[in-house]
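Everything below concerns the one structure shown next.
Of the protein chains in this complex, one is absent; all others appear in place.
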Amino acid sequence: MAGMNMFLSGNEAVAAAVRLARPQVIAAYPITPQTTVIERLAEMVEDGSLASEYLHVESEHSALSACIGASAVGARTFTASSSQGLLYMAECMHYASGGRFPIVMMNANRSVALPWNIYGDQRDSLSLLDSGWIQAYAEDAQEAFDMLIQAFAVAEHPLVLTPAMVNLDGFALTHTYELVNVPDPSDVDAFLPRFTTANRMDPEHPVSLGFTAGPQHNQAFKQLQHLAMLASGQVIREAEERFGQRFGRSYPGLVETYRCEDAERVIVTLGSVAGTVRPVVDRLRSTGERVGLLRIRYMRPFPDGELRAALAGATSVGVLEKDISFGYEGTVFTNVNSAFARSGASPRNLLNFIGGLGGKDITPTDIENLFARLAAPEGLETVTFI
Amino acid sequence: MENRKERKITARNLDDREFFYGHKGCPGCGGSLAVRLALKVLGEKSFAVLPAGCMSAIGFVFPQMAFSCNAMISTFAGTASMLAGVAAGARALGLEGIHAVGFAGDGGTADIGLQALSGAIDRHDRIIYICYDNEAYMNTGVQKSSLTPTGARTTTSPVGNRLRGAVTPKKQMFEIVAAHGIDYAATASVGHPLDYLRKVEHASRVEGTSYIHVFAPCPVGWGHDSAETIEVAKAAVDCGLLYLAEYTGGGFILNHDPGEFSSIRDYLLGQGRFRHLGEEEIEAIVAQRDSRWQRIRREWRT
Partner (left out) sequence: MSHPSRSKAYRPPSRLEDYPTGTVFPAGHLVETSSGWRSKRPVIDTERCINCLVCWLLCPEGVIRKSPDGRLEIDYDYCKGCGICARECHPGVILMKQEGA
C-alpha cells in the first residue's frame, strides 16, 4: 500500500485528509471535541503544507456562512464543528443544501446542552437530519480519513451537488489514536481533481445566486434537492469503488453488515460503538448463537433497500443509538422502522435501545444483554434506555 | 492602505450602465438608490452580497433578477461572513479586480449582523460593507431596530399613553466600527450623492475592510411623500441629526459642518413617524444633537 502509515487520532486523521483534499477556503470556530482538527489545519496553513485561505471566524454561523460565500465563487471549502456549534450553524446548513453548495464538514458528535456535557452522543447531527446534508458516520480513524476524501468527491459530483457531513464520535473516535494510512498527495489529486461548477459567481457571465422562489417555483427546487440526495447513494458506491481501486481499501456502501447472513438477531447501530458490538457478536457466534451487526454508514441518503435486504432473514432487530426524539423514539429507529414499513415485511420484533447519551458508557456486557433481550422480546417496551 | 489614484466622480463620468434595474422597491426608496449608485462606481466586477431584507426581497424573485452584476442573498446574520467567504474564495481562485460588496439594512447590520461584521473588521477582510440605514425593519413592516432614532413610531415602538415611539437613542454604528480600528469607515446620505460616490470610490481602493453607513429614507416607513426622499436625506444633515464623516487610520474627519443647524422640529414633523412628538420631546432630541456635535467639533478633524 502506497503512502505513509501514521499514528493519528480521529481528528488528526480528518485534518490529514483535508490537507490532501486541498480546500481553497477553510472557515472554522473552535469547539470541544473538534478543536484539534482546526488546530492541525491552522498549522498546515502556517507551514505551507496546505495552501488554503483560513478564516478565523467569530462563530459557527459565520464559519458556514463564509463557506457558502466561498463556495458561491466556486471554491472547495471545509469547516468542522460539534454540538452547540453545529446547532448554531443550523440555519446555514439548510441554506447550503438549498443552494446546492458542495461544502464538506466534519462533525465531532457530542451531546447537546442542557445539562452541559462535552462527551459523545449523536443528538447534534441527528437533529439536523432534515437539513439536506449527506450524513456519514465513521467507526474508526482510517474510515474517517477515507470518508472525508470521498465526501468531497460525492458532494461535488454533478448529479449530487449537495453538502456532506462526516461524523466522528466525540472523544471515542476524535481523540483515540490509531494507525492510519495516509496516501500520497498525487494519488489523492488524481482521485479528487479540482472541480468546476456553473453554480457560482462568474465575472464573465454574472449570475444571481441564492434567490427567492415563490409558491409557483419553490417546490421544484426542493424536489430537485430530494432527487439529488437519492442519486447520491449510487455516487457514494461508485466513489468507494474508485477509491478501492486506487488506494486498496474497499468499503461496502451505505451499510456494513457483519455476520448477518443467517442471523436471527441483529443489532443495528452507527459510529464507533459498532467496535464494541463486533467482538460480542464473535463471542456469541462461537457459542452457536445466530447474531449479527448492521452498521449504518450513511444516515442520508438513507439505506432503506440495503437494510431490508440485509435483514430479510432476521426475526429480531434492535436499533441501538445515542439519540432520542423526546416522547417517542430514537431518530435512527424511526428511519429503520419506516424502511421496513415500506416493504410491508418488518421483522417480528423491532426494538429501540437508547444509550450512550452524554457519553454514558456502553459496555460489551450491555451488548450481550441487548442480544439476550432480542432473544426473548415478549412483553418488552419498544423503546428502552440502556 | 490605499492604492491607485482616486478619480473624482461626477454625474458626467459616472458609469451609464445600470446594475440594479427592474427591482420591486417601493417608489422613492432611498435604499435602492444607495445600491444603484454604489454599483455604478464598483462596476461589473462587483460580487454583491445582500442579506434577507428589502434589497434582496426586491431584487431576486425568480425569475426576475434585478442585479446585472454577480449577486447573492445571504442569511440575515451572515452578510459580512458570507462576503468574507466570497472575498476569500475569489482570492484563492485568483480572480482579480473583484469588489466584494455587501448591502445590508440597519437591522441586518447593527442588530443581527453585528457579530459577523465585527469578525470581518477584526480580520481586515478586503470587503466593502454598505449599510443602508432606513432606521427600522422595513421589509417586515416597520419594526424598531437599534438604529431607530428616539421618538420614532414603528409597529413595535407604538405611540400611546405610556410609550411615545422608540425610547432608546440610535446606536452609533460609525463609531462602533471605527473603534475596531477599521481600515476605512464613512457616513453618507443619499441626499449628498457625490459625497457618497466619492466614499464608495475610496472604499474600492482600500486594502482591507471598508464600512459605509448611508442614510436612506424610506417613504413608506417614515411617512413622507415618495418625491421627498432626497430632501429628507439632505435635511437630516442640515439639522445635524446626521453627520458626514470618515474614519481612517489617522482618526475621524468631519467632512461637512453645517454651521448653524436647520430646524430639527421641521425635520421631525415633516415625517409621519415623528408627528406625535411634543415640544419637550423635540427639545430633548435637540439637546442630544448639541452634545454630540460639541464632542465632534472638539475631537474630530475637519
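The first chain written gets the first letter, and so on, giving A and B; residue counts start at 1 in each chain.
In this section, a residue touches a chain if its C-beta (ideal position, glycine included) is under 8 Å from a C-beta of that chain, and two chains touch if they have at least 3 such contacts.
Nothing here was measured: the structure is a model prediction, and the numbers come from that model.
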**Study point:** Full-complex contact with the absent chain, from B:16, B:96 or B:280
**Key:** B:16
Point to revise | Candidates A:57, A:106 or A:161 - the one touching the absent chain | key: A:161
Study note, to complete from the structure: Per the whole complex, from B:25, B:149, B:165 or B:240 the residue touching the absent chain is B:25
Exercise for review: Pick out the residues on chain B that sit against the missing chain.
Suggested key: 11-12, 14, 16-30, 32-33, 36-37, 62-71, 190, 193, 219, 225-231
Check your understanding: What chain A residues would touch the chain not displayed?
Key -> 98-101, 158, 161, 198-200, 205-211, 213, 216-217, 220-221, 223-224, 227-228
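The definition used in the following text is that only the chains that are shown with their structure count from here on.
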Study note, to complete from the structure: Per the C-alpha means, the centres of chain A and chain B lie apart by a whole-Å value of 43
Study note, to complete from the structure: In the complex, the residues of chain B that touch chain A are 44-45, 47, 49, 56-57, 59-63, 65, 67-75, 77-78, 80-93, 95, 98, 115-116, 118-119, 122-123, 125
Point to revise | Contact footprint of chain B on chain A as seen in their complex | key: 24-25, 27, 52-53, 55-59, 61-63, 65-75, 77, 91-92, 95, 201-203, 206-214, 217
